[in-house]
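The next block holds one structure in the form of structure tokens; read it before the comments.
What you see is the complex with one protein chain gone and the rest in place.
Here the chain labels run A, B and C in written order, and each chain numbers its own residues starting at 1.
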Amino acid sequence: MAATLEPAVNTSLQATWETPPGIRGFLTSVDHKTIGKRYLVTAFVFLLLGGLEAAAMRAQLAAANLHLLTPEQYNQLFTVHGVTMIFLYAAPILSGFSNYLWPLMLGSRDMAFPRLNALSYWLFVGAGLFIYSSVFNGQMPNAGWFDYVPYAERAFDPGRNIDFYALGLLLLGISTTVGSANFIVTLFKTRAPGMSLNRLPIIVWGTLTASIVNLFALPSLSVALIFLYLDRRYGTHFFDPTSGGKPLLWQHLFWIFGHPWVYVIVLPAMGIVSDALPTFCRRPLVGYTFVALATMATGVLGFGVWLHHMFATGIPPLGLAFFGGASMIIAIPSAVGVFAWLATIWYGRPVRTTAFLFMVGFILLFTIGGVSGVMTAAVPFDWQLTDTYFIVAHLHYVLVGINVFPVFAGFYYWFPKMTGRMLDERLGRWNFWTMFVGVNVLFFPMHWLGLMGMPRRIYTYDSGLGWSTTNLVVTIGAYLFAIGVLLFIINAIRSLKHGVLAGNNPWDAPTLEWSVSSPPPPYNFATIPVVASRHPLWEDRLPDEGGGHSVLGNGPLLDSGRETFGITPLDAEPDVVMKMPSDSIWPFMLAISLTLTCLGLVWPSTAWTAAGLLIATLSVIAWFSPRFGARQNETVETLFGMLPVDGEGYHSVAWWGMACVIATEAAFFAYLLASYAYLSASSINPWPGASPDLRLALPNTIILIASSIVLQYGRRQGENGRPSRLRGAMLVTVLLGIVFLVIQAAEFHSRLATVRPTTDAYGSLFYTITGFHGAHVLAGLVMLVTVLVRGSRRAAHGGNSGWLAIANVTMYWHFVDVVWICVFASLYVLPHVR
Amino acid sequence: MQPVDNPSIRIALRSLISLTFAGVAVTACTTHEYPGRRANDAGDSSGVSAATTTSTSTPAGENVTGATAPTGPGWGIPADGDWTTQGRDYANTRYSPLAEIDTSNVSSLRIAWSFNDGVLHGHEGTPLVANNTMYLVTPFPDIAYALDLTKPGAPIKWTYRPNPSPIAIGKACCDVVNRGWQLADGKLIYNLLDGHTVAVDAATGKELWRTQVYDVTQGVTMTMAPVIVKDKVLVGNSGGEMGVLGSLTALDLKTGKIDWQATSTGPDSLVKIGPDFKPFYSWMQGKNLGETTWPAGAWKNGAGAVWGWITYDPDLNLIYAGTSNTGPWNAQQRPGLNLWTSGVFARDPDTGMAKWAFVFTPHNEWDYDGVNENILVNLPINGKQRKVMVQFNRNGFAYTIDRATGEVLMVSPFGHENWASGIDSVTKMPIVVPEKKTEVPGHWVRDICPADIGVKDEQPAAFSPRTGLFYVPVQNICMDYKGREVSYIAGTPYWGADMTRHVGPGGNYGEFIAWNASTGKKVWGIPEKFLVYSGVLVTGGDVAFYGTVDGWFRAVNARTGKILWSQKLGSGIIGAPMTFRGPDGHQYVSVLAGVGGAAMVTKAMPGFPARGGTLYTFALDSSVPAQGVQGSQSGASSNGAQAKEKR
Amino acid sequence: MSLPYIIAQTRLDSHAPSYMRPAGAPAGGEAMLGWALTIIAVAVTVVIAILLVVAVLRKREDPDSTTTRNASDGTYRVRLVSGLSWIYVGLAITVVILLGAFSATVVSLASSAHAPSPPKITMDITAHQWWWEVRMEDSVPSDAFVTANEIHVPVGVPVEIRVQSQDVIHSFWVPELFGKMDVIPGQINVTWMRADHSGTYRGACAEYCGLQHAHMAFAITAEPQNMYDKWAAAQRATSANSLPPNAALPPNVLRGETIFVSTCSGCHAVRGTNALGRLGPDLTHLASRQTIGAGLIDNTPANLMRWVSDAQAMKPGVLMPRMDLRHDDVAAVVSYLTTLH
Partner (left out) sequence: MTIHAFAFRKAPCFRAAAIALLIGSVQACKGQPELLREGSTGGIPLPKDSTLARVALGDIAGSTRNTLLTSIKNPYEGNTGAIEAGGELFIRMNCVACHGYDARGGMGPDLTDTYWRYGGSPAEIYKSISEGRPQGMPAWGAMLTSDELWKLTAYVQSLGGSFPAALAEQGKQGNLGTTLDTATGVLKGRQSEP
């Protein structure tokens, strides 16, 4: 397995991929391992913060009628605790693992979009700091992590608390979306040759599922947050029942996002177990295909169960029964996992390391969280359970059990790979047992409190209610658990310096990341591995894994700059050579400026907002400018023959990236239109009061469709070697787009006389939906103009990147067009046929 | 000398109209222009449409409906040149038989003189004339003026300043108006805004008595015109938005002492419901409904103020007085039918005991008061002549009710309304459109028509026994409404609604219509850009007068709806015009111009006039007296001029 | 590890408002379903735990017998058992259990969603931050009455509960009688209850609603019909009627009433006086209530004194302001309030 290449090659690869030291390197690095580790550390810090918050709350609840905290402090604490744990710890820590591991496991040199990866991380940091900056004026979010309106509206929560929440999560949403798109494209494009879909580690399946879920679920949250911010800042009426809005709209949007999100923060963690458990059981996972399918199935089913968070909101019984059933069905894929892990242990030869213990603990906690989940799916009983400590117990069993325990298992498992040193096993056992006992003493009695009628989110309770003893026990458990976490920190800090040196593969694990040194070199693999089995490092001892065909030490070498292979999505045949970007400060600048923008919005300060947006714009320009620079060769000679550089169409990552953007944007508009349909269906007044005038909108629709046709025609002409026609068509498209926007502005102007965004929910929705579409047209125009100026000439001369840009912008423009047709049909035509 | 009342002259005039009708109508339609009005304006187009719908009324001089005004000694009809009570007679017809000014010559009307009373609030009353003296009372501070008509320019004869408490200014919901004053027994009797009723010697302006009837500090004001029946002065309170307990009070005409008081809500003893009380419909029959149809105790603040017009049938010895909206507006705070608000009582004026009642808008959710005037007429229905009262209710329906029993004989919408899909044929309750219910507080309910001020507010309609038609000022206004939870805090509004108003379909705020109460149909209508918030006068010359909120004073052919004459006055017109015969024997028409009151709801409209407080008196060009200077030199010269003009 | 503890607690916590010990419907059906699910859940957990422990700890055969040495290169090959049967069997059991749970859910849902017989009493609950306005409806509007936080119902009679909110989302819940019904602004949610045993049952707001979510309790007292009728009649009466006729009220009480009407009437109502505010609880029969501040403290004159003079100190953030009243004025108001039976 040792590299057989000359040191010279390693040195040159090192020079090519290495991040320069110092602050500059710190801010510019795009290395997935660096970013992954930062994710892990940052998320862990948030875990500790969330833990401190929990500790304070448990102190307040240790006995009846305590006044350690004021009600306001308590409310802020439980809100920020939830936000921290759910958004700033649970998902990012898994992103950390996935970021670190994916290219290593998949046999690639980096993620598909390394700079986006950096952006994703810096945005996460920015969002986290932004939310926590609210501590300085004592106005941390205080409406619970699911932030129900109308309590979260300005009328009842007049401080800046909720603005921090709304904008912080929007920012984090961008981070997560960007990261998800990156994972998806990475999976489809940058695996090692031969790493076909049936050979993927389960954590990859988990993260892939989570990423796809994110693309479609996060827009729902974004829509909700935008509505919330507009309501609070500008007095729109999305959630205002007095003007046609509905508080339940928030709940629907939030839980359509929120429930899938639960799977986002558990599926990769379950992947950790599925990948690490076999190592310690000394055998492959039982039922790989079942587990992979169950992972995907959970992701899909996760979209169909959001209503079980809303069983007590007065929904008709038929709907309740349906969603109750759906919520139970989701236990089936979970059961697949549990029995697969059980069987793996049963038929394996367990090595009882700390990591293994954490995974065994996970299985038990997961089971408890799972069965209590089934209990909550039983609608009539849920009317009793919901909003009590039973739910608190349930959700913590799920989240601590399925996220924290696998994460700790992951730490013990991959710490050697990341640092080159082993964590201490003796301390590890203490660590495990305090956490395991702590978590059960902490959360199991909460079931009991729930059954005894204790509602959640109360800052104190009376002694006559019989909850005191149990609460004291819970608090003791909380501090025991905290001690466990503290033991881990001690272990990690000690082991960083004094841990046993790990070597490449201390656990004798089967997957690719263990084939390289610990820690791995910046370029991951000196030569790109060619994979032939699911367990490349165990091929020689597994009867059904072929017989050692994976090429690990002397595969293809890509060393003219930062390069890796792009592959065909299903069979993993290399089809392009990807030029990977250099380090860049701009992701950092963009993230910081967007954070500044949010600060400006919450202040509120127009100057800060404007400054933030300006820097953001400049960062984007600076980020993308070099990509139009000269490229020497368009094809590269490799072991797999002459391969094009970056490729075009669906061969290129950019195409996939655009596809992801369009997918998530389509979901965004779908949620906007669904909100419109929901509110209009439940409006007591005829909606809209006056049907929109078609005299401007109909011609405008024709104009936009025409622009799409023209652009498509131009693209054809360009492909047929008529670049001037292409440029002409693009110019016409731009002009038509401008005409569209002008007419739209004129229509706004005339409609504002009768309906304003603050008139009622209809006005709010009308202007928000058409406004967002208009912004997309504008974005499309900017892209078109950019491509027209910089790309089309190159395209005309056969340059891939130019063509790629044109293909992407065409795709985007068609998308904007299709969105408009949907908007036009629902907002303009439908009221007339009513 | 009373030429217009001379039967032969009347016949002559009728023939003249008959002969020239078609020609006059056509030429007027096509050629008549009046100052400041564009040819394509609403009024003109309506003139055309009126012409097309007047086939029923074409026979000049005929009563097209068979409806007649009750006549007889008890009906309070003054000498034909006088006007001594607001409605001119107990039946509230606002019809004057004077016919010097008629459809043929009205276009030559011009201002004879004017009088500015110096108060810039809503002028909702009608000047009174008796003994060659004109009486008018200003809005708060409720100053009374007597003008000497025998002298040129009608100088002030006396002034009476009652100095009411200024606290009343802040307790009056809709401007500090005074809707009228009455002459009886040599007294000028009217209400002060601060809850007092005063009687002033009509000859000298000396205060004869002053009685505190209501407590203004609790938000109760008085704006209505008292009605004097026999020896009783009947007065009611205002404050439907202030959580008052509505009531009708009878004072002794001689002394001003309170004789009886009947509330609009509460137990039967307070409402003055006894064994004689026989409402026609079963849902109004029962004990103490004024109490039990309310949440416990809520009747005490349930409004039902009696701030509108009272009419009197001397034959049946019944008075008819409507009750105001239900308090608070927010209907969710008062489940139940909320009797007897938004309805009308027939009471015995001697005892106050109720004989029957009818509630137009039970559980009123829209502020549709029931206080509008009940015009008493005799009307053929299904071949039988019935004694009825006609009310053009705020809720948009015109009710023709048997005034002896309270049976609703006919009901149909007389303007644009969308809150009720109709009236139940059995119970006569409105069938409410569910989308227009306002009960869920906090919800904006959009586009309820009419708005709170109704298809017609207090501005009184008129009835002409000559044409058999009613002349009704109509509003075309709708509202977006949001109920709000409201606490009763004594002396503050008990209201509970946020509201914006907008114009109804068609874009014209007002309309002036002629109504056939026998068929329940509109005969013709004149759309107006602004509200028609003035009362109406109709004369023996078949001319109907009305004014608009933007200040146009118009004369209309009462049969065709053709606008014959218009004059822009100094402010908007929300008072009711009247006509009298001057000492010179000529017919004069007077109207107060002073915009205010509920008409202010359109104050944001471009063209809305400034406040004012001017009385304008018009006469035919030919009979306008000579200039004041000359007139003062020769008092007899005006008589001479008048003789010359005589036809 | 928590089991003995739980058993011990069962005795200790007999005062807790537990929905596992229902006192009426629909809580009874809900609890039955709950017990069934709890038993299944515990059984599943125990079985999995046992399997897990055995799987980890069970003795394996000698490694040599489970591995074979590859003769050519000397490496070991693991003898693999596929283990898929675990998944098949596990899935089958899971599906059966879920089907059972789902059937039970549907059956239970059908029976608890609506009252078995038409409700005889309707109560309209309006949630406020942080107290409950209660209106007991009646077909005769004037027989309906308003009270706050403490509700009486007759035993054995189905009661329709209609909930609405004046401000934010709350949730109406009495564990021993019925599951939660969210109180959502802009909509009226309807549920029902029937108390089968006399007693006073604690209810609480179950949806986080702001600063004093913790202190938004209420109580439903179930009592025989005749006692309920008596209570209703007393509540219906205005305060003037409830005072003894022609009673020579102490001057302090009269002064208290005057102060109350001028100072407190913007928010509070005492029917029969000019105090008709609707922002705070109706106090017409305050003296008949057990607690003040929505279950915060016992309704004693001393507590009332503290409450009237500075409610903020007792329930921080409560919408009742700290009144600028002199001590003797507070005493007068309290002496008046204590007459409001």
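Just so we're on the same page, a contact is a pair of C-beta atoms (placed from the backbone, for glycine too) under 8 Å apart; a residue touches a chain by one contact, two chains touch by 3 or more.
Quick caveat, the model's predicted, so the values are computed rather than measured.
For the chain excluded from display, the touched partners among the shown chains of the whole complex are A, B, C.
Of the candidate positions B:F470, B:W495 or B:F545, contact with the unshown chain belongs to B:W495.
Within the full complex, the residue among B:K171, B:K428 or B:R466 touching the omitted chain is B:K171. Residue-wise, the contact with the chain that is not shown comes from A:T70, picked out of A:T19, A:T70 or A:S691.
Considering the full assembly, A:L465 is the residue among A:A127, A:I272, A:L465 or A:A526 that touches the omitted chain. Residues of chain A in contact with the chain left out of this view: 52-53, 55-56, 58-60, 62-66, 68-70, 72-73, 76-77, 135, 137-140, 154-155, 157-159, 462-465, 468-469, 472, 475, 479.
Even with one chain removed from view, chain C keeps its contact list with that chain: residues 15-17, 200-202, 210-211, 217, 219, 221, 223, 262-266, 279, 290-291, 295-298, 311-312, 316-324. In the full complex, chain B makes contact with the omitted chain through residues 166-174, 241, 484, 486-487, 489, 491-495, 498.
Here is the rule we use: only the chains that are shown with their structure count from here on.
Should one ask which of A-C and A-B has more C-beta pairs in contact, the pair is A-C.
Centre-to-centre separation between chain B and chain C, using Cα means, comes to 57 Å.
The mean-CA centres of chain A and chain B are about 70 angstrom from one another, to the nearest whole unit.
Shared interface positions of chain A, defined as residues touching 2 or more other chains, are 241-242. Contact with two or more other chains is made by residues 185-186 of chain C. Note for the complex: chain A touches chain B at residues 241-244, 684-686, 689, 760.
Taken in their complex, chain A has these residues touching chain C: 70-72, 75, 143-144, 148-151, 156-157, 241-242, 245-248, 282-284, 286-287, 290, 312-314, 317, 320-321, 324-325, 328-329, 331-332, 335-336, 338-340, 342-347, 349-350, 352, 360, 363-364, 367-368, 371-372, 374-375, 377-388, 437, 440-441, 444-445, 448, 451-461, 464-467, 469-470, 473, 540-544. Residues of chain B touching chain A in their complex: 435, 440, 442-447, 482.
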